[in-house]
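With one protein chain withheld, the remaining protein chains of the complex are depicted in position.
This part shows chain A:
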Amino acid sequence: MNDPNRDRRPDPDALLALTEDGRRGRLKVFVGAAPGVGKTYAMLQNARRLKAEGQDVLIGLIETHGRAETAALTEGLDMLPRRVVEHRGRKIEDFDLDAALARAPKLIVVDELAHTNAPESRHPKRWQDVEDLLDAGVDVWTALNIQHLESLADVVSRVTGVVVRETVPDSVLQKAHDVVLVDITPAELIERLNEGKVYLPETAKRATQKFFTPSNLTALRELALRRTADRVDDQMVNYLRQNAIEGPWETSDYLLVCVGADKGAEIVVRAAGRLATRLNAAWIVVHAERPGHEETDPARLKRLDSALHLAERLGADTRRLIAPEKVGEILRLARRENVTQIVVGRPRKSLWRRLTGAGFVAALADQAPDIALHVVNTPEPPPEKRALAVVRPARLWTGLGAAAVAVTLAVGVGQALTLALDLPNLSMVFLLAVLGCSATFGLWSAVAASFISFLAYNFFFIQPVHTFTVAEPQEVLSLLVFLIVAVLTGSLAGRVHDQAKAASQRAQNIASLYDFSRKLAGAARLDDVLWASVTHLHRAQGGPVVLLLPQEGEVQLQSAWPPDRELSAGEISAAQWAFEKQEFSGWRTNTLPNLAMQFRPLLSPRGAVGVCGFVPKSTEAPLSPEQERELAALLEQMALAIDRSLLIGEAVRAAALEDNEKLRTTLLSSLSHDLRTPLSSITGAVTTLRQFGAQMPERDRDDLLASIEEETARLARFVANLLDMSRIESGALKLRRDYIEPADSVRAAAERIKKTFPRFRIETSVARDLPFIRADAQMLEQVLFNLLDNAHKYGGEAGAIIHARSEGEVVVISVTDDGPGVKPADLSRIFEKFYRGGRADGRKAGTGLGLSICKGLVEAMGGTIEAQSPAARRRGTRILLRFPAARMKVEST
């Protein structure tokens, strides 16, 4: 920072904003002080000029209000047809956003930025349509009267007495690429008005007549001029930043605004917004609550909600903090975010605060002497029953009733006790009543009980009895002490009770969350996760719940509760919007707020994995912070679980690929080893014969030639097995199943193996009168040959037994060798492809395909194959083939 050149480097954020500008469309706003100054006219004139230059200009929507000179200007320009919406029997014409996006011109002219769209449009406000157009890369020209600017709304209504309902967030104007001020003097405007050149709706004529006074117009004009001048200033600062020109643009202010749920909240927000604009500073609006003391009153909640929404529209970040110590938490946030100024509303002085001097503002000022503190004046709110509003009226009355009952009981008990014993002081009995109320009904019941006790104790037990007067001075003291003790213990116990209630609510939420995460942890499949999610969320939120997941970029309904819940076209487009922009949409949002359902993106560390839609329990009030927190936690869990099961799916696919890869490697090494061994023998024998043949005895030469023959045959068998396997795998194998005699196949296979291994001893035993089976004779022979070949390979020349018999309706053919047998653990694996007996090294030559080919063929012929080991005397392996006996159908003619 000491290096002056470093400071003069272009600010990367400024450059980034510039490049982002390149992708978005450019917004030009024609600002005027009032209707009738000629914004539309100016806009159209400029548009004509561009059109004449050959630019692609589209008139999206223009309000000519029947003025001929304005209408004439639209001649020759492309006009977008208006959308006609039917609403409660009335036809409303409005701007057609979808058509404009589809047409995608270079520049579109859309009049009246502050316009409120027809109901059930995509966005409630036209400025939101304009945002969409800009996002799509379309340049937009639009017009705006200064009174519609959000942060000026209250100033305008104060100055002119007209309440402004249609507002545009300041950020729209701030982000605009160009702002053009269309200005005429108030005198000229009034003249035009009198000449009837300014269009005014019939119904509003009187109100507007009042509006168009010279003083009002002057004030508005000043606002417009100031605002555009501020804009020029902003542009200057931006220019300086982008070009790294040293200058006094220093404004690193960051405002933190504290709001409550009272009527002053919106006033504080607007004031802070103006301050932030003047300082060119970022700002954040914060509402802090103590846990267990969250706002529950619907009216207050609504006010808070609208204040926070207003802040967002004015370009602020908003945050709701929940912390036991409000001031500390706010200051922690302020320090973390490098806040330079704090804005608060002037607090109402309660009696308690007046007495103690303790207060929120005082605490802020005390604890953060380095941060500037603005206290905004808020008009005196109408007397608000804040104390009562905390407790729901029904509960309050129950609490008070209980206090009365408890004290009456205490009086009764006290009377009874005085009859039985001579007690000097009965205050303990009343304390008991106070404690009972506080523990059961909370703070307010306890306080009431304290006061009633105080009176009753005085009335019934303090001399003179049955009056409220007190005879003895020390009794006055003890009564006062009693009152203080009662109020203190009562309020302490009451607070404990309230906190316990809040804690139990939280515990319930946590339990629900825990329950949910346990359910999710148990669900590995995506379907299970989705199902667990919708059912749980439905229980937590009360209304219908839907879950949508993206498929090729489009979100699609995957799971819903109730299960037959369908989505309307509007809901689907809101869900898609939520997914793409990763923002909330639908109910109480800026996008399609008319829907009953709200959509929220499910965000995992990898981005949006889907969208969750829900209908809240009550569509009237916003979600309480408690609900909001629970919902956020559930959605987060859900997103992670969905992401996890998607990842598991991917991992399974990857593992399958890896298995395939492993199989390929095994095949390769098996082939290279098993093809090489006979090849080595053949090469060796042939070269030996060539080199030493002459010196060799006749017998050795013959043996070498025989070995070449045998090894060639072995090679041929390997290749045949491989081909069979690939035929089975690819489904190219054609079986010709026919009625065959098993005995024929057994004998044929035995003959063939004897030719291959002349010294191999085979014992054949075939039961007489075996039934036919339906099989492919050639394939069955191949199977038996493979089994005998295996028996030779593992059992050696000692011998094998091939046996065929029938067991009821089943023909069983078995091949038993005299080898070392197969370990029980391996028994189930020997039919797997490339599984081979023995150790990896020095195993018997073979592709490891023989048995798996047998299995494939036998099963294709409708039989089963099974291995048993040991076969007999702890040695040998027996392979059993079972085929159903075939009943030959005798054709009856």
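Heads up, the rule we're going with is that a residue touches a chain if its C-beta (ideal position, glycine included) is under 8 Å from a C-beta of that chain, and two chains touch if they have at least 3 such contacts; residues count from 1.
Heads up, the rule we're going with is that contacts and distances are computed from a predicted model.
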* Undisplayed chain, where the name is taken from the UniProt record, one of "Aspartate carbamoyltransferase", "Response regulator", "NADH-quinone oxidoreductase subunit L" or "ABC transporter ATP-binding protein" -> "Response regulator"
* Asked: Which residue among A:215, A:594 or A:680 touches the omitted chain?
  -> A:680
* Residue in contact with the excluded chain [from A:688, A:756, A:806 or A:868] -> A:688
* Structure fact -> In the whole complex, of A:472, A:703 or A:809, the residue touching the missing chain would be A:703
* **Of A:711, A:724 or A:818, the residue in touch with the unshown chain** => A:711
* Structure fact -> The missing chain sits against chain A at residues 669, 672-673, 676-685, 687-688, 691-692, 695-696, 700, 703-704, 707, 710-711, 838-839, 841-845
